[in-house]
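Just passing along the structure, written as structure tokens.
The complex is shown incomplete by one protein chain, all other protein chains being positioned as in the whole.
What follows is subunit A.
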Amino acid sequence: MATDSIGNVELTDSTPTDATAFLIEPPRKRTKTTSGRRSRTNFEMLAWLFMRLSGIVLVFLVLGHLIIQLVLDGGVSKISFAFVAGRWASPFWQAWDLLMLWLAMLHGANGMRTVINDYAERPGTRFWLKVLLVAATVFTVLLGTLVIFTFDPNIS
């Protein structure tokens, strides 16, 4: 800081060179894209609705499934290849299991998607976690669907 002959502080020199030399946290700014480029889809709303509606249906499907599998007719010890084959001989149980598979997997995957959105901070982390999630979901849903439709009770 410079002073002149009569002791006045020269204000031009006294400005701090870098007022924000340190930042406590990186600026978490709303970017231009946050408010500007808006997605015209209703995807988030439909996802939100799907969670509520599938949840209601799953309560009955899953509880019914658990009671049939684990409680009625001697409980879990009755489950065998023959038991599954007997059930899947009926289109009703095929439809039940197919619906349960799809709803539960999509419900769970969408829940995981929101968890990733809420907890992963870097865009790269988010992207790869979601890639992993989608891959796992698609694999499980397709494999399960394939098994339900192509199940062969006479397999050797």
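The rule is simple: a contact is a pair of C-beta atoms (placed from the backbone, for glycine too) under 8 Å apart; a residue touches a chain by one contact, two chains touch by 3 or more; residues count from 1.
What we mean here is this: contacts and distances are computed from a predicted model.
**Student:** The chain that is not shown, which UniProt protein name from "Succinate dehydrogenase iron-sulfur subunit", "Uncaracterized surface protein containing fasciclin (FAS1) repeats", "Transcriptional regulator" or "PQQ-binding-like beta-propeller repeat protein" does it carry?
**Tutor:** Its record in UniProt gives the absent chain the protein name "Succinate dehydrogenase iron-sulfur subunit".
**Student:** Just one of A:A47, A:L61, A:V84 or A:L99 touches the chain that is missing; which is it?
**Tutor:** Result: among the candidates, A:A47 touches the missing chain.
**Student:** Of the residues listed, A:F83, A:Y119 or A:F149, which one is in contact with the missing chain?
**Tutor:** A:Y119
**Student:** Tell me, which residues in subunit A touch the chain that this view leaves out?
**Tutor:** Answer for subunit A: residues 16, 19-31, 34-35, 38-39, 42-45, 47-49, 114, 117-119, 121 touch the chain left out.
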